[in-house]
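To keep things clear, I will list the structure first and then write my remarks on it.
Removed from the display is one protein chain of the complex; every other protein chain stays in position.
So that you can tell them apart, the chains are marked A and B in the order they are listed, and the count of residues begins at 1 in each.
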Amino acid sequence: MSGLSTRVRAASDGGRASATPPGERGAPDDATAPGTPLPPGIDLKRLAERPVVPLRHPVRWVITAVVLVLLLNVVQTLFTNPAWEWSKVGTWLFAPAILKGLQLTLVATAISAVVSFLGGIVVALGRISGNPVLSTLSWLYIWLFRSVPLILVLIFLFNLGNLYPTIGIGVPFGPQLEVPTFTLLSSLALGVIGLSLSEIAYSAEVVRSGILAVDQGQHEAAKALGIPSRRQFTRIVLPQALRSIVPAYVNQIIGLLKASSLLFYVSLLDLFGVVQNLGSTYPTDIIPLLVVATIWYLVLTSAISVVQYYIERFYARGSVRVLPATPWQRVRGGLGGLVRSARSSQSSQSSQSARSSHSSPGGVR
Amino acid sequence: MPHSTPTRLRTLGALAAAALLVSSLAACASDASATGADAAPDGTVTVGAHSNGAATETSIEVSTVESIRDTLPKEVLDSGKLVIGVGALPAGFPPLAFTGDDNETLTGAEPDLGRLVAAVFGLEPVVQNSTWDNLFVGIDTGATNVGFSNITDTEKRKEKYDFASYRGDNLAFQVLASNDWDFDGDYENLDGLTVAVSSGTNQEKILLEWKTKLEAEGKTLEVVYFPDANSTTLALNSGKIDASFGPNPSIAYQNTTSQSGANPTRTAGTFSGAGETLDGLIAATVKKDSGLAQPVADAINHLIENGQYDQWLAAYNLENEAVETSLVNPPGLPLDNN
């Protein structure tokens, strides 16, 4: 407390000795407090020729250490706690039933992702369009399917399928789709339609936000050049919109991947459904089965993230002067940098004159 | 256009990549639903197949009974199939209805009895697995002919469905083997416990009734719900709940399989599914006035008289749940018990 008050006073009155209470003069901070005049006898010009010592962050290092220790503890339990039953995880990981569920998850997600993206563009265009009927209908569609939980959409769809021998589901403003019921295909079709109906509402908003993010000047320039409307959208607006659409939509796809676990409502078992189903037959294997599902979801999400990175990189062209390095390039560059910095700190040790720009922060001064 | 067109193709290519990344691991379309038909030779029904130890696989000889077949509604006869509804999604309830140890076949006592009944009718059995809710919707809409899914006969359900009873409804308390608590047929012993039960079931009604009585006496009983049997098992293993209250056969199965695991369980008392005054009954469930209840009851009685019924029960170790005769719409759990 006294140290703080000293520092404040020293800062406010320029460190005049007469203003500092005699008892606090010895506080070590005084010499470095802002506003303190330079001690006599220092040759600033000489100091100016040496590299500035960067501020150290000891608290950061402590926090990092604590976090790493905690993390290590958790990782350790993964190996030492027998409840994980890793041998059973290994048995189930590639079990045909699990792979079948995984396949359904992938197929349902992939189809729904494509359908939802295209449908999302259509609904987004309807929402943006000047046509009041179209924009109201699009708004209503988004409102309805963002409000109704996916689980209800699926139950409702499944029951509609039971009530009618065939059921027509129309993509908004699109063609009607006639689906025969009670075949395996129709279960998948119902599931995909359910997922898509819900997902289109979200992707429409993602697409719309992307389109709105495109500078108005781009629309004007395209108009002024007399480019036909459709080409204005596909060639000028959409590619630029995709820059902000892609990250948001990949988020959606990852959500979709997990939302497909609700497909058991249309009597389909995806990855998680299979795990639940097997868990009831093998009550002692429930935990390993849940671990298997976790592993697969991690694998799938990682794969999607990698593809996302490259798609984003593709759409970043023109937006940044230099494209960011791929992780692989970064690893190679990082290794090269390390080698160079190691060499340079060695050389700086021997001769203080030559200093490479790659010298490491902790290098020898 | 060397400069424009390739760019557009690249754009489309990137879009397609976004979509295909998910499907690239999967080769073809899926058929995950567990609708299976029997491959047994004519006149024989195999029960207890792939049961993971829940049953002894048994071949039972059954032949078509024309006199019963003739009483079937015309639509069912014309279709040539008996659509048997089972509500075992996403998690099954062994040994009554569950995915077998080939991880594919829908097996269990319930669909197997449905297959036996279909054999008496001379119809092809088609087992339709769905969620519990969708099972009833399927019956409502006529997509499913008859539900064999451990459905308890209640007066409330009779407002919409007809029943043909086939099995006793015994309930049981499951506890960890390390727990020495016992029900002893007296609900007073539940004081202070936390018990899991499936929502929307008959056993839930019974448990809630006890809870009301206990609370009137100033005692407590906490009733908790889990989405499926797996979550209940995990909760029991971790000590979050003291006991689980469910169908006796399911709990017997879990007790058996758990002996090899880290947390063996045992049965700590049983109770009739209809309460203290009435024998609880499990019944085949058809749409009200569909004309199917009587033929189903006749078929089950035929199976009882000719011994196949006993073979079926014996295969699943369910002899203590046997009934003497199948009745159409026997008295069920009363309305005021809701």
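General remarks:
FYI, contacts are C-beta pairs under 8 Å (C-beta built on N, C-alpha and C of every residue); 3 or more make two chains touch, one makes a residue touch a chain.
The rule is short, and it goes like this: contacts and distances are computed from a predicted model.
Note on the omitted subunit: UniProt lists it as "Amino acid ABC transporter ATP-binding protein", one of the names in "Decaheme-associated outer membrane protein, MtrB/PioB family", "ATP phosphoribosyltransferase regulatory subunit", "C-type cytochrome" or "Amino acid ABC transporter ATP-binding protein". Screening A:106, A:142 or A:236 for touch with the missing chain picks out A:236.
Listed residues A:36, A:135 or A:218: the one in touch with the omitted chain is A:218.
Residues of chain A in contact with the chain left out of this view: 215, 217-218, 220-229, 231, 235-236, 239-240, 243, 315, 317-321.
The rule is short, and it goes like this: only the chains that are shown with their structure count from here on.
Centroid to centroid, with C-alpha atoms defining each point, chain A and chain B lie 42 Å apart. The part of chain A that touches chain B in the complex is made up of residues 82-83, 95-97, 100-104, 106-111, 113-114, 117, 155, 158-159, 162-163, 181-182, 184-185, 187-188, 234-235, 239, 242, 246, 249-250, 253, 257, 264-265, 267-270, 272-274, 276-284, 286-287, 300, 303-304, 307-308, 310-311, 314-315. Of all residues in chain B, only 8, 10-11, 14-15, 17-23, 25-27, 29-35, 52, 88-94, 98-101, 103-104, 128-131, 133-134, 137-138, 140-141, 143, 228-230, 233-234, 254, 257-258, 260-262 touch chain A in the complex they form.
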